[in-house]
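Heads up, one of the protein chains got dropped from this complex, but the rest are sitting where they should.
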Amino acid sequence: MQDWIYIIDLVGTFVFAISGVLTAIDKKFDVVGSIIIGIVTAVGGGSLRDLLIGETPVGWMKDFNYLYVILFAVIVSYTYKNHILKLRKGMFFFDTLGIGLFTILGLQKTLGVGLSIPIALMMGVVTAAFGGVIRDVLTNVIPLIFRREIYATACLAGGIVFIGLEQINQYEIINMIMSMLTVMIIRYVSVKKKWSLNVTIIENKKE
Amino acid sequence: MQDWIYIIDLVGTFVFAISGVLTAIDKKFDVVGSIIIGIVTAVGGGSLRDLLIGETPVGWMKDFNYLYVILFAVIVSYTYKNHILKLRKGMFFFDTLGIGLFTILGLQKTLGVGLSIPIALMMGVVTAAFGGVIRDVLTNVIPLIFRREIYATACLAGGIVFIGLEQINQYEIINMIMSMLTVMIIRYVSVKKKWSLNVTIIENKKE
Partner (left out) sequence: MQDWIYIIDLVGTFVFAISGVLTAIDKKFDVVGSIIIGIVTAVGGGSLRDLLIGETPVGWMKDFNYLYVILFAVIVSYTYKNHILKLRKGMFFFDTLGIGLFTILGLQKTLGVGLSIPIALMMGVVTAAFGGVIRDVLTNVIPLIFRREIYATACLAGGIVFIGLEQINQYEIINMIMSMLTVMIIRYVSVKKKWSLNVTIIENKKE
């Protein structure tokens, strides 16, 4: 079970890093700048959460796998940048999986240091969404999360579903899946209603 | 006395949260985005101070009243958003009260962890002013504090008055009032000279 969470955490990191690198390439940043944006997008949310709840050094610094995954994401981004844009549906799926899991990870870590459920929900949203916020601030764009798509709302709903289910049963893995599905359905419906697919990853192009 | 400080701290949080939500509404952010901006504006300065001086988890996470106050501010902002703009004088008064008190709270907390007076003065300014700075960065505006109004100067002057009086007498409450009055007079005179009232809360509209 823990292994499974860990793997999806790395998948989320991978997808977020790609999202950052592609945004940076699109803004004509050089390679180093793009790598920095990739790193920040991937680990920014979790780092901010760790700072606020007092868990330092921040988590990803203590595990090489995060760096490997980000490095791999950079290589993939540059190698397949044209193809990735065509894979939007796949990216959307993994991105949604990533934010769902990041929300739950943030929640659990915050509860683990003894903070309350409302704070844990907020830190879930921070974990899932603030990597993208920092990416947008650094690339001088009003953060997407504030403008379109109910990104934060989806995270929050997923977190509430998870917390709620945890109170009434012991099947953590089922609760996680239900929570993920909540995030996914909310995002899917919201995107559908606007007749456009994903947004997070290539939105900035249209501005 | 402590109760009194605590209450004004909550009032400051309330006013800052309104300021954030109104700015976000004005920028056409959705409800969730506006709430996030409200929270960040209200607790951002204190959080940054807590991070820098090593007091984590940051303070507001340990006390539900801050969340209640912010929630209430969100409701008030949406319900009375048109009226609030007409209440500018009242807002200006509470906002100034808020920054005066936030300055003193920041000062005292920093001295409390054993740091020096100059650092405490800087952390006073950070507490009072950086919630607004983070709000402006997230909404992609050059922070107001750097462009107009002697916001930071007023905080700093208030802090210096407080520290100075603390050296020569024991009447903390009088020292606080004198310090608040300093902040208020400086802001009032500065605003008067420009023939415009408040600024912090609705300034962005004119850009």
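The first chain written gets the first letter, and so on, giving A and B; residue counts start at 1 in each chain.
Keep in mind that, in the parts below, a contact is a pair of C-beta atoms (placed from the backbone, for glycine too) under 8 Å apart; a residue touches a chain by one contact, two chains touch by 3 or more.
Quantities reported herein were computed from a predicted structural model and do not represent experimental measurements.
Student: Of A:Asn82, A:Asn140 or A:Asn169, which one is in contact with the hidden chain?
Tutor: A:Asn140
Student: Which listed residue, A:Ala24, A:Ala42, A:Ala120 or A:Cys155, touches the chain dropped from view?
Tutor: Reading the full complex, the residue touching the unseen chain is A:Ala24.
Student: Just to verify: which one of A:Ile5, A:Leu67, A:Leu97 or A:Leu181 makes contact with the chain not shown?
Tutor: Spelled out, the listed residue whose C-beta touches the missing chain is A:Leu67.
Student: In the full complex, which bits of subunit B touch the chain not displayed? Write them out.
Tutor: Given the touch definition above, subunit B has residues 51-54, 56, 113, 115-116, 118-119, 122, 125, 133, 137, 140-143, 145-147, 150, 152-153, 156 touching the missing chain.
Student: Of the residues in subunit A, which ones touch the absent chain?
Tutor: Residues in contact with the chain left out: 24, 27-30, 32-33, 36-37, 39, 47, 51, 56-58, 61-62, 64, 67, 137-140.
The rule is short, and it goes like this: only the chains that are shown with their structure count from here on.
Student: Provide the C-alpha centroid distance between subunit A and subunit B, rounded to the nearest whole angstrom.
Tutor: Inter-chain centre distance comes to 31 Å.
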